[in-house]
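With one protein chain withheld, the remaining protein chains of the complex are depicted in position.
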Amino acid sequence: MGIVKGDQMVLNIGPQHPSTHGVLRLKVVTDGEIVSDIEPIIGYLHRCFEKHCENSTYEQVIPFTDRCDYIASMNNNFGYVVAMEKLMEIKVPDRVEYIRVIMAELNRIASHLLALGVYGLDVGAFTPFLYMFRDRERILDIFELTCGARLLYNYMWVGGLSHDLPVGFVETVYGFLDYFEPKLKEYNEILTYNKIFIERTADVGVLPPEVAISYGVSGPNLRGSGVKWDLRKDEPYSVYERFDFDIPIGEGTVGTTGDCWDRFYVRMLEITESAKILRQALKDLPQDGDVHQAIPKKIRPPKGSIYQRTESPRGDLAYYIISDGSPQPYRLKMRSPAFTALSVLNEISRGWMLSDVIAILGSLDIVLGEIDR
Amino acid sequence: MTVNLEQLIKEAVEKALEGDMDAINNIEDRVTRSRAKASLVKAKREATKEKTETSLDENSDATSDSKKDKTSNEHISELLIQQFPDDINKELSSKKHIQIQPKNWLVISRYLRDDPASLFDSLQCITGVDLGEESDLEVRYNLHSMTHLHAVEIRISCPRNKAKVPSVESIWRIGDWFERETYDMYGIEFEGHRNLKRILLPEDWEGWPLRKDYEVQETYHGIIVPKVKEGWE
Partner (left out) sequence: MIVDNLIDWFPTSAAWPGLTFIVAVILCAVPVFIFIAVYALVAIYGELKISSFIQDKVGPMGQGVGLHAWRWGLLQPVADALKLILKEDIIPSSADKKLFILAPFIVFIGAFIAFSALPFSQTLIIADMNIGIFYILAVSSLGVIGIILAGWSSNNKWSLYGAMRSAAQIVSYEIPAALSIVVVIMLTSTMSMQGIIQYQSGLVWGFLPNWLLFNNPFTFLAFFIFFISGVAECNRTPFDIPEAESELVAGAFTEYSGMRYAFFFLSEYANMFVVSGVAATAFMGGWQSPIPGMFNTPGWGLFWFISKSMFLIFMMIWFRWTFPRLRVDQLMDVCWKGFIPISLFNIFGVGIWYLLIG
């Protein structure tokens, strides 16, 4: 019996489509439901980030970094200021470092909640999405309390912060953590261990570790493939070496290591770890220290270049900054983790069905603002 | 009165050049403000010209990396010099980076990935740099090894009008997109790349935007591309 082979059809998913997470266009070659090739077409959200940076001063770059990964702006600020401080050899007070870690971890939780909730939506579960947004809302409230903005904060400055913590902040965050930690059980019950959800995600879109490394995939996606790699532990920046936390990795609990379920579950576990870091940071938070004290009057780094990597919720976020001694960067390159994650899509979703492509794309947790810059 | 105005504009522009835009934004009179902005743009253009003329001397790096990086870097550069004595440009290399000739880059990259002493299995980033309107373009590769936990920066420069560098897409798969991005912004051709086309910009865009001598095209599909944004700076 010969194999019946039908004609192939090109299907354009996006730029406007419910589950392309922004304005991504996927040119999908399908044979019936089976996908034989995918070409992601990006750039619909290109805002000339790098060109803009060359024409702005170093301070003016910070709001731009907010807008790159608008889901985790704090972490993007963080990466930039860490790179700048290393370039300029600024020592920031401990209080500032602790506040930054608190903000970054809160934002990591918020970002993962969005990723997990939207992933539920991608595989057709609407309710978990709203549960997670309900709790993410509380984190945004905390940010609003701190710096007045809910999404784009411009909070971390080179050498300091824009505002000190408001009165009662520590209690608010403790209150949030006490409320939030039991909720994880609820998510697991409604989504993670749902039979249909496991059917949809286990063994689907398996990303082997060596392919992941070759594609530069990082963060939760890499850890989902079973590679224990986290810049917060392996190349600690800021004060991360003072905290005690684990790096969760995918273990193929319900399928193969590196499948969509593993990538999903690693994020779920990372939320717990972030909460752990938060509790330690809140406990040790130094009471004195001026958040504006180390901010330089003029930002003119010495000639030179720096490549600094930090761990954003999406993975390995790096800035390559070249300074020529003027108040404007000579060249600023942002290495975005979602960019590399999207490039692996074709590799791992060939041969799967159309519905799986949506599931795989969702499990990679991309943000188009960061890919297109 | 006019002298005063001139004075005011001059002061405001000077302040703005140092990064304090409020000086201009606080000018009450609209006409004066726009004049000040115009002269600011002019001043900036001149400043960039000056900037590009002074060559980028990064080798006098003021920054210091962690010790781990330094030692491994020297170690790697020794390895490379032994293996490929002709391809390494020792004068231009520093503690932080290794400058190599483009010709044998594909072989070197394969060696860097596979040799048990280096094992750079992960290409972190490819950055294109324009060294100035008159000088060369440069591609910088940040490599990292997940096994040995060391990192190295490779720099390859190529002439502006004949920018060609061998592609490492077949060595590190992510090279595919990174090289396309660098090509998109700098027009550096990566020889041997299977699908070298623009990635972020539309395919029919003209010019290489991140080159320092880039001029924005006049029209795009019949739409005039605005060059100076009114009311925003």
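Here the chain labels run A and B in written order, and each chain numbers its own residues starting at 1.
The definition used in the following text is that a residue touches a chain if its C-beta (ideal position, glycine included) is under 8 Å from a C-beta of that chain, and two chains touch if they have at least 3 such contacts.
Just so we're clear, the structure is a prediction, and the values are computed from it rather than from any experiment.
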Review point. So which shown chains sit in contact with the chain we cannot see?
Key: A
Exercise for review: Using the definition of touch stated at the top, determine which of A:Leu24, A:Leu191 or A:Leu231 touches the missing chain.
Suggested key: A:Leu191
Practice item. By the contact definition given up top, give the residues of subunit A that touch the hidden chain. Key: 9, 11, 17-19, 33, 120-127, 130-131, 134, 190-191, 194, 196-197, 199-200, 353-356, 358
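Basically, only the chains that are shown with their structure count from here on.
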Practice item. Starting from the mean Cα coordinates of subunit A and subunit B, work out the distance between those two points in Å. Key: 25
Review point. In the complex of these two chains, what residues of subunit B are touching subunit A?
Key: 18-19, 44, 47, 51, 54, 56-58, 60-64, 96, 121-125, 127-130, 140, 142, 146, 149, 153, 172-174, 176-177, 185, 198-202, 209-210
Review point. In their complex, what parts of subunit A are in touch with subunit B?
Key: 42-43, 46, 48, 50-51, 54-55, 57, 59-60, 86-87, 89, 210-211, 213-216, 227, 229, 234, 298-299, 302-307, 309, 316, 318, 320, 322, 324, 326-327, 330-331, 333, 335, 339-340, 343-344, 347, 372-373
